[in-house]
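Here it is, the structure, as structure tokens.
Of the protein chains in this complex, one is absent; all others appear in place.
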Amino acid sequence: MSELPGDSIGVAMVGHAFMGAVHSHAWRSVHRFFDVPLTPRMAVLCGRDERRTKEAAQRYGWESVETDWRALLEREDIDLVDICTPGYTHAEIATAALDAGKHVLCEKPLANSVAEAELMARAASRAGERGVRSMVAFNYRRVPALALARRMVAEGRLGRLRHVRAVYLQDWLSDPSAPMSWRLRREQAGSGALGDIGAHIVDATQFVTGDVLAGVTGRTETFVDRRPLPDGEGTDEVTVDDSAVFLGRFSGGALATFEATRYALGRKNAMRIELNGSRGSLSFDFESMNELWFYDGEEPTGTTGFRRILVTEADHPYLGAWWPPGHLLGYEHTFTHEIADLLTAIGNGKEPQPSFADGLRVQRVLEAVERSSADESRWSAI
Amino acid sequence: MSELPGDSIGVAMVGHAFMGAVHSHAWRSVHRFFDVPLTPRMAVLCGRDERRTKEAAQRYGWESVETDWRALLEREDIDLVDICTPGYTHAEIATAALDAGKHVLCEKPLANSVAEAELMARAASRAGERGVRSMVAFNYRRVPALALARRMVAEGRLGRLRHVRAVYLQDWLSDPSAPMSWRLRREQAGSGALGDIGAHIVDATQFVTGDVLAGVTGRTETFVDRRPLPDGEGTDEVTVDDSAVFLGRFSGGALATFEATRYALGRKNAMRIELNGSRGSLSFDFESMNELWFYDGEEPTGTTGFRRILVTEADHPYLGAWWPPGHLLGYEHTFTHEIADLLTAIGNGKEPQPSFADGLRVQRVLEAVERSSADESRWSAI
Amino acid sequence: MSELPGDSIGVAMVGHAFMGAVHSHAWRSVHRFFDVPLTPRMAVLCGRDERRTKEAAQRYGWESVETDWRALLEREDIDLVDICTPGYTHAEIATAALDAGKHVLCEKPLANSVAEAELMARAASRAGERGVRSMVAFNYRRVPALALARRMVAEGRLGRLRHVRAVYLQDWLSDPSAPMSWRLRREQAGSGALGDIGAHIVDATQFVTGDVLAGVTGRTETFVDRRPLPDGEGTDEVTVDDSAVFLGRFSGGALATFEATRYALGRKNAMRIELNGSRGSLSFDFESMNELWFYDGEEPTGTTGFRRILVTEADHPYLGAWWPPGHLLGYEHTFTHEIADLLTAIGNGKEPQPSFADGLRVQRVLEAVERSSADESRWSAI
Partner (left out) sequence: MSELPGDSIGVAMVGHAFMGAVHSHAWRSVHRFFDVPLTPRMAVLCGRDERRTKEAAQRYGWESVETDWRALLEREDIDLVDICTPGYTHAEIATAALDAGKHVLCEKPLANSVAEAELMARAASRAGERGVRSMVAFNYRRVPALALARRMVAEGRLGRLRHVRAVYLQDWLSDPSAPMSWRLRREQAGSGALGDIGAHIVDATQFVTGDVLAGVTGRTETFVDRRPLPDGEGTDEVTVDDSAVFLGRFSGGALATFEATRYALGRKNAMRIELNGSRGSLSFDFESMNELWFYDGEEPTGTTGFRRILVTEADHPYLGAWWPPGHLLGYEHTFTHEIADLLTAIGNGKEPQPSFADGLRVQRVLEAVERSSADESRWSAI
């Protein structure tokens, strides 16, 4: 009785670090809150270290484990592969899984290079023709406030967009004695703040505006170029950016500024987006993720002002599934929403969003920023 | 492999409305995030309507259903009864369950009267002697920001408390055409805003200050005394308060103001507490539940000010189990924390907090407010 | 050329402490910004100590000095007496000045007792019949945001009022070693926080709502009952309240809570008012005095929320005289506005607001709070 009726979908997840924990929670919860056409079966957790993978499987509630992701492709009981590993592994796993007929959910950034992302987008396109679906996990699209922002832009509440202002501020590298990690090595991470969190604001602004960046000019910086190794013995070189700042222009004419950094002391996860249009403005900060601020320029000046929409009403995106007004959602809900949308798309035979092509588009922007930064910040078309 | 090792505890839940949904989520999630000594088994969901109870059991993940709560007391596989029904049913179910040797988690307010609450507290006391545990579900104690507030008060960061300011503001009755419900009938709900949300701020301020109210003076008001029946045929009388305001004095000398209302248009769930002491002040608003504002009066005037502590650090209460800094928690996490604390207390053979005695103490305050309101707001000792 | 054309009005000011400084600034500035029918001539500053009064006159720009306020009544060149002395002197000076045919502006609270306030209101009434005008200086009525609030309430934007929530929080007595002063002696100050700042929130809420308090229940508290004398030799007894909390009911049915304290550590001048009505809500905090927060309950739930009206638009009250939008006003502007309104009323032969009768009404509320506090907080009608 504890399981819902209807079709189930066999899920395998690769990787079980931070993203694995939050994805597991979403797979476990999605059908308890959303009326999804497919009920997930948490079939396999895949990781290289068998003992640690088994511990994680018990902790997170996966039925079995594998230590080689290739084994997943052979298993008939697996319909979908959820890729939660570092970026440099995405291309190989995702293309193989898609070619093997498995739906794929892939963490962001899609890949570490445009070349890899192109391969993946082509694989996704081929797979799509056979009804095999793919999605890149830009979870911030599923923050209800940002989904509401997109809806309001699409409805014309902002008019013609003039300005986009986006920052993603963290501070965990601000201390120069914070240790070295794979995220600070170019060959594994691709880039630093740019690809890790800059990718989110590129995707989120393109999502909310319904527009794409046409060109950028940028500059990246590495403030601390050597860091101690975690074991305390010696130091190693940081080969990625600590911070990336860039200007951009959207196809529709909006002027944009972007900043991604891990050195904004005191800002823990300040992913902030502000849009100014000819009819209205919107402002968002992930550190207050249940709020969307709206300025309605159509109202009389005497009584208008930025209003704090508490995005917890039943008619707000995704909120019908949750609690009464004023009862906040948190970070992990964005993943539950993502998987609800994914299952709905698969069940209904539609392409989920954001597609691998969307992920590739973000990758092109990141590359253009790096190109500009390497060439005296010269403007770089996308 | 999907289940954790260690002892399990068989859980039965009575009721499956709003509170049932959120409790289910907590029972399902607690062991995935917290190292609890007992792993919950979601054994039985109990409700009067069999069809609807079965649907809810499937939705929320309960193994079986019962339609009479008395049946739970006979079942050997049930170790704990979680009571999510309206207040007027609490006393009977809870005392029977405790007497039958089942641990009990009971939703707030503990009961609809002091007399009932006294019965329950006595049953809890008797049960405790036999190692049978009980807890009243004042979930706001498990908001990390309020748990941090209590810690800071206990550490002396506020010095001697002078002022307590607490409001719980909602607006769902602001519209006079909102329909009649059981929550507006005295015989079922006990009281209106006073017992429903006023109870929360009484408990939360006693919890955070580590002190108890010694006396109150109050006034209750019913703004709309008849409301349409849900079926649209005729109206019925509202027999509870729409709003309660009261002044109080804590044993330690702090002066307090309280307000509970469902008519504060635009305030969706604004449970706000502010404390002023001789060394510091704290301020909290549930609509921004991941924040605690602290004023450190020991700092030089030139650089001090209310600071926004984003309560998402690993050393904040409960946060070690969740996400990196800046990744917010939501409403339902308070229930997961509550059940983590409950399972830990049961596993360790300790009395969980808040106890039924704590619930009784809140009930006495509510009664004193009503007594004062009925007697020209005269001061009423507790 | 440096003086404006038109009639002038000879002004004498009694007292030159804090209030004297800010009134002087207003008298000096009012005609530079507002088109007032009368141009003030800053004729005489009156104080008991000749040397200090002369210094103050030079500093603030008064033409001459007097050391006995009675001398002002004889002077033909004086048309208006501005009383900035402690409350216990108001009744004598104001009634004498009015009887001598001088317009009077009197600082708040109007008097230290209802009996004195009644005398003054009668004198004002008599004077009014002869065209001699009087005004009590509740300057917060001239905060543009509060004047806008009153306008919005009067226009019906809030509908029927249900709740009034007002606090005036300061912290300058929080430190028990802060020295004794006249403000802490009943015979001079009348009361403590109640009369000094509680008076402001009583007047301001009656002003904004356009309604009056019908009854109250209250409690006052003195936290520190002896304080060191300023010269460091010994201590003296504090004979006024440190804090006053009270509940009230407006004639129109709104339920109200009030708190006035000088012990809210970290709150420097937090005069806060929130109103909830059936159609909308308003919220104000003097520490952000250029903002008024409005919730429009008539808007769709999906896009409504408390909006921050930055009260700096040309169509906001008083703002046409000042700077472009977004250029803030400060504390002293409230006095400039007050005097602009006073001069306009005198010039146009109208009674200025707030009248001495309004001041008396506030005094009655303060007395009712004290009466209730002394009688077990029993409800006290006004």
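Chains here go by letter, A, B and C, matching the order in which they are written, and residues are numbered from 1 within each.
Here is the rule we use: contacts are C-beta pairs under 8 Å (C-beta built on N, C-alpha and C of every residue); 3 or more make two chains touch, one makes a residue touch a chain.
Quantities reported herein were computed from a predicted structural model and do not represent experimental measurements.
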In the whole complex, not just what's shown, which of C:60, C:207, C:284 or C:318 touches the removed chain? C:60
Of A:114, A:212, A:247 or A:345, which sits in contact with the chain we cannot see? A:247
Among the options A:167, A:184, A:329 or A:342, the absent chain makes contact with A:167
Missing-chain contacts on chain C, rising order, are 1-5, 18, 22, 24-25, 28-29, 32, 42, 54, 57-65, 170, 172, 267-270, 286-290, 310, 312, 323-333
Hidden partner sits against chain B at residues 148, 152, 157, 291, 293-294, 300-310, 313, 315-316, 325
Residues of chain A in contact with the chain that isn't shown? 162-163, 165, 167, 169, 171, 174-176, 217-219, 221, 223, 243, 245-247, 249, 253, 255-257, 259, 261, 263-267, 276-281, 295, 297, 304-306, 372, 376-379
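Following the convention adopted for this analysis, only the chains that are shown with their structure count from here on.
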For copies chain A and chain B, the superposing rotation on Cα atoms, rounded to the nearest 5 degrees, equals 180
Chain B to chain C, mean C-alpha position gap in Å, rounds to 42
What parts of chain C, by residue number, touch at least two of the other chains? 304-306
